[in-house]
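If you scroll down you'll find the structure; I have some questions about it.
Left out: one protein chain. Kept in place: all the others.
So, chain A:
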Amino acid sequence: MSIAKRVQQWATFARTWHIYDCTWQNPFESAQLVKTHLMGLHKPIYHPMNDCGDHVVVINTKEIALPGDEWVKRVYFHHTGYPGGASWTLAWQLHEKDPTMVMKKAVYNSMRGNLQRRYTMQRLHLFADDQVPEEILTNVTNQIRTPRTVPQRLDHIDKETLENFPAIVDYPKDYVLR
């Protein structure tokens, strides 16, 4: 095997590390993206019996966004196994308890329940904020593009942009400013 082929072989089967910023992202849209990279579905060599999945570091999971009132409509069910042990937790209550759990469950539920799922989940590294340990961050070589753009708050827009933005509605002549 030539050197070039050996490098190609090494590069093909090496585990890459990706980073994904969850700020203002829908966890269930993100789960599809993260799942693809975790399982290695984006690789041409993918095969269910071929262990070619990558690592994904997911940061800022406490900043995820849900559409409309889904924070109170989405319910997580748990049963302890004892009689009367059923409990229903709203998404926002779960997110308040553990800011990584909604994202984790979204990725877990996006995959089929087979023997590989637990091992694939071990390659997922979730962080509530952007404080990632140095030894994890040094591995990262790729950033996954986010599907939603982060909206800008009006009070965070700089003064120059605010002043130079064209106006499309003017006050009438007899208007009292307030």
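Just so it is clear, a residue touches a chain if its C-beta (ideal position, glycine included) is under 8 Å from a C-beta of that chain, and two chains touch if they have at least 3 such contacts; residues count from 1.
Note that in this section contacts and distances are computed from a predicted model.
Q: The chain that is not shown, which UniProt protein name from "Cenp-O kinetochore centromere component", "DNA-directed RNA polymerase II subunit RPB3", "Urease accessory protein UreD" or "Large ribosomal subunit protein mL66" does it carry?
A: For the chain missing from the view, the UniProt record says "Large ribosomal subunit protein mL66".
Q: Which residue, A:K5, A:H79, A:K97 or A:R153, contacts the hidden chain when the whole complex is considered?
A: A:R153
Q: Where the complex has a chain not shown, which of A:A14, A:V72 or A:A86 is the residue touching it?
A: A:V72
Q: Would you write out the residues of chain A that touch the absent chain, in ascending order?
A: Residues in contact with the chain left out: 24, 26, 63-72, 90, 92, 95, 148-149, 151-155, 157, 161-178.
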